[in-house]
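Below you'll find the structure I mean.
Every protein chain of the complex appears in place save one, which is left out.
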Amino acid sequence: MGSLKPVGPAAQDAGFLATKADALVNWGRKNSLWPMPLGLSCCGIELMAMIGPKFDISRFGAEAARFSPRQCDLLIVAGTLTWKMAQAARTIYDQMPDPKWVIAMGVCSSSGGMYDSYAVVQGIDMLMPVDVYVPGCPPRPDAVIDAILKLQKKIERESPIRDLTQGRNEGDESGTGVFDMPPNDAVATSRIGTFLDADSEELA
Amino acid sequence: MTDAQTYEYTPGVPPDDIDHDDPLHGEMLELHMGPQHPATHGVLRLGIQLDGETIRGCKPDVGYLHRGKEKSCESLGWRKFFPHTDRLDYVQPLLNNCAYAMSLEKLGDIEVPERGQTIRILIMELSRIAAHLIYLGTTAIDLGAVTMFFFTFTEREKIYTLLDAYTGHRMNNTYIRVGGVYADVDASMIAMTREFLAQFPSKIDEFEALLTGNRIWYDRNHGVGALTPEQALAWSLSGPNLRGCGVDWDVRKNNPYCGYESYDFEVPVGTKGDCYDRYLVRIEEMRQSVRLCEQAIDRMRDTKGSDFLTRDRRYVLPPKDKVNDSMEELIHQFKVVTDMSLPKGEAYAPVESSKGELGFFVASDGTSAPLRCHIRAPGLMNVQAIPLLAEGRLLSDMMAIIGSLDFVMGEVDR
Amino acid sequence: MGVLERIAAVRGTEGYTAVDARDGTPCVRIEASALPAFALMLRDECGFETNTFVTAIDRTEKRPVFDICYQFLSLQHADRVRVLIEVDAADPRVPTIKDLWIGASYSERECFDMFGVAFEGHDPLERLLMPEGYEHHPLRKEFPHHGIEPDRLYREWERTRSAGGKA
Partner (left out) sequence: MLTTYTPILILVVMTLGFAVANLVLSEVLGAKRNTIGKSDAYECGMAPVGNARIRLSIHFYLIAVLFILFDIESVFLVLWAVGAESFTHAGVGMLVFTEILFFVGLLVLALAYVWRKGALQWDR
């Protein structure tokens, strides 16, 4: 599986120092992704099997599964996210220090899966920006390891030092010193607020 | 350690016999042992009131994994609800399948052929072993024995490869159908199962060597969360939690189904009803399941070649090759796929799951979609009993209590 | 000694009507008001030590009624009994059995949460599965499959910067 996108011209003119420093920082980041296992349902069991002896993600430096968001940089949402749990999931995502990435493990977290019901979030990208989606119900552990490898390729092409030298990530859009990581709504076009409300005529 | 102080129990209200200006009891610290916590084995939230280290009040809050399965069953219909039953108690998917299939067979008086029943017993006992391995692995890692997690998951991976060979998928394998099983079991699978069953008892001895005599495991579990038989029955506990307190009740023995009465196995029963007894009961249950699996495999030989799925075409899909060349089979398939309807009435078929008595109460009005499909979850009763065992104890005992009650949130929240 | 004989031995034949169930479990239909006495008799005289479940069946497609359905298990006799109570669907109201079998409290809370059946005497009758601020009862037949505004609580959750404030 080659790199997702060929390296664009922007990287060439970023100057020697930035790309080399970026490469070093990205190399360090991608090989020590500490997962935050948000094990919600069946995918959580496959997540444990992945951390277990047979599939063993410590070969990729990702086995230090801390259960506190403060010490993790990869949030693996494994299982069905319900609307009652949505606030807790978003709070955990907010409380993770930057840089952070999100893997939506299984179809339930990617797009609501088999549950088109009144209580299930139809895809966690309505709540938080997701980097890699893993199909499968539950996906085999090697599918999730493949997702981590894809994420590592994605991290390789990030440019933290160049953004730093060009002062890009200092400011914040809303000017209140408060960042908000908007959901990327890649799979489900954002349906927050578009559900049937109580007195809509379709219900009558 | 003083023995189990049992406060006069009113749910969620800390006893007021503590005067708060006595320096030994500070103010009440309220915290969430929340939906995202390694020791709650899933998304359960406990609202805990702590007085120093002692739990004064504990109120479980469930529903963080409520996916509305009973509602989707009413719109999906009988046949399409099978994959949902895998995701109920997701550490033993096939056992939920069998429970659901049995309640439908009871509703429609459908006879499962001999070989189908034997395969089901073999599959259910393998799922029970897998579920108890998850209990052992996660409870041990919560109490500090990290190697147990890797030991039990190595064994569980072997069961995954077995089920992969039987059913085509490691987990959530919808292999059971109304009236039998989906595919036959051939000689290579039986050889693999025999090989696994041959080496598994020695692995259980390894687990016991690591835990049973272990001083830390003994002190963390002995006398913690003690249950009297009357309490267990009043709180509708069942399965290993009930047998741990000395009540000899096992649905496989007392309401036998699927041919269990013709198998010979014992039912382990504890004495004191504390976490340590529940642990011993589950370890012994794994050994009994191995015996059951071996007997099921021996029976497989003399029913070789006979059909594993009933021939009653009202509920069962005809084999694919027949459908292509016979008009009648094509009509059967079309009728079953679009509208497999069951006769009017209610039915409840209890099954001995690894957590307790699991059953599907199905009410049908004669159409292809159920009027009501209530899932009787033993896990919900286990969660309900947490405050009874946890209040008055130290916070670190909460891990042993939650581990030993052994519930899975998919089944609790449905 | 079958279940119905045991009940008849204690109570004679008035006050309940036997119903034959599809799966052969002895099934009895009684009035809502007779439940506390009947339940106490079941537990003490007929030996039904534990309650298996409490649920409701929404029969509003044919008649505007709910069937509240209890099931009890007797370990000493190794048999089960099912009790059905018909309540009006507009205002389903049934006395609680939580004081007799405390194991029934979560089943009753779930039945209230899903159907809106009011269990009198069950003092903190709160929702079990849906979040507190939810006003509808999902398992009623008229409730739509996709739900009504499932994300309302998430939208209204003002993501507090400072600590405190209920999620």
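Should a chain be cited, it is by its letter among A, B and C, assigned in written order, with residues numbered from 1 in that chain.
Everything below uses one rule, namely that contacts are C-beta pairs under 8 Å (C-beta built on N, C-alpha and C of every residue); 3 or more make two chains touch, one makes a residue touch a chain.
Note that the structure is predicted; figures quoted are calculated from it, not measured.
Of the residues in subunit A, those that touch the hidden partner chain are 68-70, 85, 87-89, 91-92, 94-95, 97-99, 160-161, 163-164, 169-170, 172, 177-181. For subunit B, the list of residues touching the undisplayed chain reads 1-2, 23-37, 45, 47, 51-54, 394.
Assume only the chains that are shown with their structure count from here on.
Relative to subunit C, the chain whose mean Cα position lies farthest away is A. Interface comparison, A-C versus B-C: the pair with the greater number of contacting C-beta pairs is B-C.
Inter-chain spacing, taken between the CA centroids of subunit A and subunit B, is 32 Å.
Averaged C-alpha coordinates put the centre of subunit A at 42 Å from the centre of subunit C.
Distance between subunit B and subunit C, defined via averaged C-alpha coordinates, is recorded as 23 Å. Along subunit A, residues 84, 88, 116-119 each make contact with two or more other chains.
Within subunit C, residues 130-131, 138, 143, 145, 147 each touch two or more of the remaining chains. Residue ranges on subunit C touching subunit A, taken from their complex, read 130-131, 136, 138, 143-155, 157, 159, 161, 167.
Every residue of subunit C that touches subunit B in the complex is listed here, in rising order: 21-23, 25, 27, 49-53, 55-59, 61-62, 67, 69, 71, 73, 75, 78, 80, 82, 101-107, 110, 114, 124, 127-131, 138-139, 143, 145, 147. Only residues 38-42, 44-46, 48-49, 52-54, 67, 79-80, 82, 84-85, 88-89, 92, 114-120, 137-138, 140 of subunit A touch subunit B when the two sit together in their complex.
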